[in-house]
Every structure is written in C-alpha cells, then in structure tokens.
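First comes the structure, then the notes that go with it.
In this view, the complex is presented without one of its protein chains, the others remaining in place.
Chain nomenclature is as follows: A and B, assigned in order of appearance, with residue numbering initiated at 1 for each chain independently.
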Amino acid sequence: MGITEGIINELKRIVGESNIITDEVELTVYEADGSFVYTAKPDVVVFPRSTEEVAKVVRVAWENRIPIVGRGSGTSLSGGALPIEGGIVVSLARMNRVLELDIENETATVEAGVINLWVSDALAKFNYQYPIDLGYYFPADPGSQRVATIGGNISHNAGGVKCFKYGVTVNNVRGLKVVLPNGEIRFFGGKVIENPGYDIVGIISGSEGTMAIVTEAVLRIVSNYESVKTILAAFNSIEDAGTAVSRIISTGIRPVALEFMDKIAVNAIEAGPWGGGLPTDAEAILLIDVEGSEPGTSAEANRIIEILKSSGAYMVKLARDRAEANKWWGARKQAFGAMGFVGPNYITGDGTIPRKKLPEALHRIKEVGSKYGFRIANVFHAGDGNLHPLILYDERKPGERERALQAEDEILRMCVEIGGTITGEHGVGYYKKHLIGLLYTDYELNVMKNIKSVFDPLGIMNPGKIFPG
Amino acid sequence: MTLEIALRNIEREVSNDSVREPTNKYIIDGLSPKVVLYPRDINELSVIMKNVSREKLSVIPIVNGSKVFMGNVPKSYDVALDLSRVHKVIEPDPEEMVGTYGVSASFNETQEALKRVGRRLPIDPPLSNYSSIGGIFSCNLFGPLTYIFMTTRDITLRVRAVMPDGTIVRWGTGMIKDVAGYNIKRLFIGSCGSLGIIYEVMSRIAAIPDVIAVAKVDKELGLLITRRLKPYGVIIINGTMYLRFEGIREEVEYRLSKLGEVSKIEVFYGNEADGLWYRLTSINEIFNYSVVLKVITPQAKLENAVKELPSDYLVKMPMIGEAYLGINSIDINTLNAARERINDLGGYLVILKAPVDIKRGIDVWGIGQNIDIMSKMKSVFDPAGIMNPGRFVGGL
Partner (left out) sequence: MSNDLYKRIIEEGLNETYKCVHCGFCLPTCPTYRATWNEADSPRGRIYLVKALLTGKLQPTETLLKHLDACVICRRCETACPSGVQYSKVIDAAYAYLGSKLTNYGYPWHIRTGFQLIENPTIIKLALSVSSSLPGIPRHMKGFARSRNEEKLNDTLGRVFKVPKDKINRGRVLLFVTESCVAWQSHTHLVYATIRVLTWNGFEVVVPREFKCCGAPYMHMGMFNKALELAKHNVDVLNRYEKTYGIDYVVVPDSGGCQAQWLEYEKLLNMNLNLRQKVMNTLQLLDKVGLIGELGPVKMRVSIQHSCHLMNVVKVHDAVLRVVSKIPGLEIKGLDTADICCGAGMMYPDRHPDIAREITRQKLEDLMRHKPEALILESVTCKAHWANIIRDNNLAVKLLYPTELLDMSYISGGNPGYENIINRVQY
C-alpha cells in the first residue's frame, strides 16, 4: 500500500522522466474533474504513450495493490476521474492518434485519448475515393465532444443529440483494446457487427473505468445524407411541446435530433454571448433536425411543421440555410456553459424519464427548486428521455453547494419514482453511489460486483465508484 | 436420485401439467432430456430453477424449438425447460415507443399486436416466422434492417429473468439512456440461455412509416453503390437482390428513382412489400439443408469470405457483413480451413446447423480468444454450470 520511491522510479523507467508527475503543484490540478464537487489528489500521474506502457504501469499497480484510475480530458460530471483512494492516475491524453479510417468497412480505429470531435474532423478531411461519397462522421456527439476523449465517452456510455437515431456510445463501438487490472492486454470485438459469445465490449462500455483501461477503440462511422433541415418551434406550454414530440415520432419520421429547452434555459443562453436568436418568451422550445434526400427532408419538414402548429406552437421556423441552423444549434450546445452567466455555478443533473412523464417531471422539479430556493433550467433530449435539470447556485454563499446537491438528490429520486433512472449518461461515479439501490436489489448489485471481480479481483481499478460500501 | 428429489420438491409447488414426459420436440442433437418442465408462470419458473440448481441438474430452455439445432452438442441434458406458456404478454406503449413482451410470445403475434397500434419491432431476424421472442432475443438474432435500426441487443432496454438459482431479477430500467450500474442486459441478450432464463424483454419499437417499398433488382450491385442508394436493408438470395426503402413518400420515391438509374427494378409497396420482406429475411428454406453456416465479416470482406465455401443456397446481407450458406454436405477439414481464412479477414464462421457427427468434430462457434473471461463471467450467473452446458461459445 502506498507509493514508495521505488515504485515511482519503476514508473519513471516505464514511461520516461518527462511523462510522469510527482510534483505537489502539478498533482493538485489532477485532483478535480468536470464534476467539481469533490476533489481527490492522486499520488502520481503518468502519461503512457502506448498500450504496452499502459500495461506495464497497470502491472506495477497490480503487484503493489495500488489503486489506479484512467483519465482522458477530465470532464466527467460524476467524479469518474477522481482517485478517491489515491494511487496512480493514468492519463491517456498523450495517446491521441487516429490510427485508421476504414471507409470501406465503415469503421474508425483510434487511441483512447483522441478527442471525440477529432474523429469526425479527420473524416471531414479524408480524401474520399468514391466520387459521389457524401462523407462520414462519428455519430455519438455529446455536448462535450470538443474536449472529451473517446475513452471517456466509452466509460460513461455518452449520448448526444443524435442518439435517438444513432444510439449511444456502446451502439457505436465495434471493438476495444484494453489493459486488464492484472496488466494483460486484451482485444475484444473487431470491425464486425456482432461477436459470438458474451458482449464484453458492451459490458465494458459504461463501466466507468472500473473494469479495465481502454487504450484503443474501433468505432462505427456513419455516412452523411444529402440534406439536413432544422426546425425551431416555440410553445406556450410544456405539455403541448411534449404532445408534439410524440405525434412527430408516431408518424414514422425519425428525426436525427429532437431537443427541448425550457424558458429559464433559453433565457440564460440568450443572455450570454452565444445567443442564437432563440425565442425567450416561450415556455418550451423544440429544436428538430431531419436528414435524407432533398425532396424527402422537405416533405418531412413540412409534415413536422404541420404537426407543430396543430399541437399549439405559436412560432415555427424552418432554418433558411445551414448558417442559421448552426446558430440555433450553437446556442443549444452552449446551454450548460451559458448557465455560468446566471448561476454563476450550476449542477448538471442527469436523470432519465419516460417521455410522457415530462410535464409531471418538470412540475416536480420546479417544486424542488422552490423548496430549496434555486432556479432550475431544463434541457431535455426529447427523443430519448434524458433530462438535464441545471440547478443554478452560487458557491460563495455558504452551504449553497451542499443544498444544491440535496436538490439534485431529490430530483433523481423523483425520476426513479416516475419510472426512470438516476443517470442517463453522466455516470454514477462517486457521489451518486447511494442512489443506485433505488434501481437494483442487493442481489442484483452483488451480481454486478461479481462481474467486476472477473476483471478486477483485487479491486484496484477506479475504486470507490458506482457501488456503495 | 437428484432428479427425483428435485421433482418431488417441484411437484409440490407447481400445477400438475407443469411436469411432463419428453417427446420428440425436445430432442437436441439426438439427445433426449430426462424430464420436461413446463412452468405456467414466473413463480413456477422460479421454483423450478431453485430446485433444479440445488440438485445441479442440467437445463436447456426451449420455447418453440425452432432453433434447437444451434450450438454445440450438449454435455448433459437433464431437464428440458419448456417456456412456451410461461409469459405470453405483449404490452406495447405506442406513445413511449417501447414494447414489453413475454418470452413465450411469438414474433408474428408480437408484430401483429404492435401493428394494431401503429407500431412494429424494427428487426427482421432469420426464422422469424417460427420464432418466439425468447428465441430471437436470447440469441441476439437480427437481419438486414440492423444497418439502420441497430441489433436486437442494441434495442433491448430491459430484461427480466430468472437466475439459475431461482432469483427473479431485472436488468435495465427501460430507458434508452441509462448508465446506472453495469449493462448486464447486454450480456443476457445473445447468451443463448447460458446465463439464466429470460422471461420478459422490453425493447424500442418503431412507428409504421409512411411508405414501405421493396425493390427487386435484376443484378447484384456492388457494396459502395448499394450504400450510396441509402436503402434500409439489403438481402441477396441466390443472386437476386432486394432493397428495402422506408420513409415519407417523397424520400422513398427519390431513392427508388436513383435505384432505377442503375438497374431495372420491380417494386412492391405497403403490406405486400412488408410481407415479402419478412418472408425473404426469415430465410426458412435455408434451414432445410443439413448444414447451415453463418459468415460474419467486416462489410467489404464479405465477398472474399463467402468465396471460401461451396454453397447450395446462398443468402448475403452485404450492408451488415453477414451471409448464410445452406450446404448439403461438407467435411470438417474444409470447414476448418475456411474458418481460418475467414478469421484472417477479421470475421467468424459459425456453424448454425450440422449433423451430429460434424458437431462432435468441430466447435460450432469457432471462438478461441477471451474464453477465460467469458467462463468466469458465466460462473457469476451459473456457478454450477447447469444452463445449456457445453452448447455455447468455448464449450461453456
């Protein structure tokens, strides 16, 4: 237990002097991640440059029973990258190469430290062979895609605006190269659509770094369509917006994006520098994208506009060009950050609820807000039910952060009560552990812990996360 | 002895007709079980499993029995667990776009029930005509529409099961976005009954689109051209290619016109198209052959892989990189050689059906890696190894 000088030297030998951090000051910046609620300082941070180096580092941790935590860009909203029990933080940030773009087989192979958006950027620059190819991109597009790494996306099973149509990260990962807690390097899956046997790729995805360290991933990439149309609608009531969503999906149209924002959220965005002309007097707004051929998207857009109007939208706009659409989407994608202008601090909640329960959920969230004295803005992935209540508070006022966390707790319990779950994509991490018992019995949690032990019998891989006790 | 003990305890708590004599329906690879247990509901299922596992009796779950030829020869076969009446519910939630179905419900019944509320299961697995929900979901079977709608495992939102020790469990909450805890439901789907007994599945469903069209094409188009035509699904049966398009009328018409530019086409619409499609993708005919192989490769490698094998009946699904081959007879050496070459292409050769003597000479799954991890994972659920022993990957 504990990191000795000897262990540090061994780590230095493995990764090289310039790829290890032992200085107090430098370790301090590694005590926090995107959640910013708890801090936990590591004993040492290493920056391996290859899977082999990762394996050797993990082996050292294994042999000495030292806790080990993988970290990408450190943007986890649930404390995923925090070394709660100290130990070694393995930063994958320097393993950031796009290894292969295989258009023929519709896959991209990348190191785990590659930033999500870089995959699509690399595909955009690709010299496509087939003359009328529309180009490819990686469809899992969480709001943090400009900074979060693929490894982080995989460990939290990140979603994104397109996930109603294209699925979450686990649906877009075909293969994984990992380092097991005992230092072994394994490869699971490949470029194929299914692998006979148990879905090990599927169980590692979303395991929040508690089973293994992912060093490489084979990703599914999808092709663009000829045309995308964007529609913005404003409603006087949340119920109407919810009804509109249900009616749109019922027609068989499969929008590639379907986002909902409430009044507080829109006003916060429009007050900041990234306002995109979203209507600030609406109780609820919907931002919808459809894709397909030019005639197809025109027809779908018209049908959607009809439905929106007949569902009570008082304003419906079709973006005149991609520039206007990008302005609206830019505003939406900055939603969380815009809260920094009004909060100035905020907690990003992440409950998921059945879509039809949205009005009830929002009503109860408002009640929680009143009870604790917080404004709560709501951003909702209308297609898949993932609700992000943004609890606005001021950390400098004593006790506010704690009360904001209590408010979040109540909201998540309410989500489970109405048939949902405590986390759609941010993860259980460290500070939602106590809620997982709302979803699973002790027997079921025990099965999960036993699965973890298959990979990590010594319990060194990101300890202190997901499971209470 | 142990069987008697188990049966005595079981008979006390279940209805009379839940314990039966074996018939031909339950013969697997020439083996017959010692007894057939036929639970009437979940409680009986739980009681049965508790007692069976206590006495370490081997269990093979069956619903319709349309796929009993799949898998390796069982190492042991004490109990045939007939699930065809245990849970037949079909509960669509059309507004929420999800549906819940019991393992005993048939695929066709389920589709009909969903259709009545304007919905459908967006999967087109082989043998869909004869299969139950249990059979399809437990083996993660899917077809060409996977390219757009993702795999059967991907659309599963919640699994209710009975563990081998009889405990009733639930994996998943029914939400599309849910990362609380581990994704155990993804282990169950595709585990082919080797981890526990799935009794209910909740999955995403889709609405019925404006237009469904199936185009029959007079030649086999190349992969890149096919992709560019943006079909929802593509199947090629013995050289005849069918493309399925869906969506709003203008979209389908556009796609069909583009297809018409590269080939002569015969188009079917609406219910006729849907019926045709499901007949085609059910590929019932292929399962009449004595050997049925499934080839899974990266999409662009499928052609090369298929060339490695002789076939009397060939079904290709190029957009998802899968092919089914029906063969009258083939020897183990040819199979092994082909499997090696297909592995080199990054794919798998799975023997779905074969005469018992072939199955005794070659592992039907052909997976050599990571069996140790899979074995340990199975032990978490089934420490006594009573579920489908020997039939799954790696002889698990």
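Some observations on this one:
Throughout what follows, a contact is a pair of C-beta atoms (placed from the backbone, for glycine too) under 8 Å apart; a residue touches a chain by one contact, two chains touch by 3 or more.
Note that this is a predicted model, so its numbers are computed, not measured.
Within the entire complex, contacts from the absent chain reach the displayed chains A. Within the complete assembly, A:23 is the residue of A:5, A:23, A:321 or A:442 that touches the hidden chain.
Between the chain not shown and the residues A:75, A:169 or A:462, the one that touches is A:75.
Contact with the chain not shown here comes from a single listed residue; of A:237, A:345 or A:406, that residue is A:345. On the side of chain A, the interface with the absent chain consists of residues 21, 23-26, 28-30, 32-36, 47, 73-75, 91, 93-94, 96, 113, 115, 125, 144, 146-148, 272-274, 334, 336-341, 343-346, 395-396, using the contact rule stated above.
Rule of thumb we're sticking to: only the chains that are shown with their structure count from here on.
For chain A in complex with chain B, the touching residues are 102, 104-107, 130, 132-134, 156-157, 159, 163-164, 167-168, 170-171, 186-188, 190-200, 202-203, 205-208, 223, 225, 246, 249-254, 292-300, 303, 352-356, 381, 384-386, 419-428, 436, 439-441, 443-445, 447-448, 450-452, 454-455, 466. Only residues 94-97, 118, 140, 142, 146, 150-151, 153-154, 163, 167, 169-171, 173-184, 186-187, 189-191, 195, 206-210, 223-224, 227-228, 230, 246-255, 296-301, 320-322, 346-348, 350, 365-367, 369-370, 373-374, 376-378, 380-381, 392-394 of chain B touch chain A when the two sit together in their complex.
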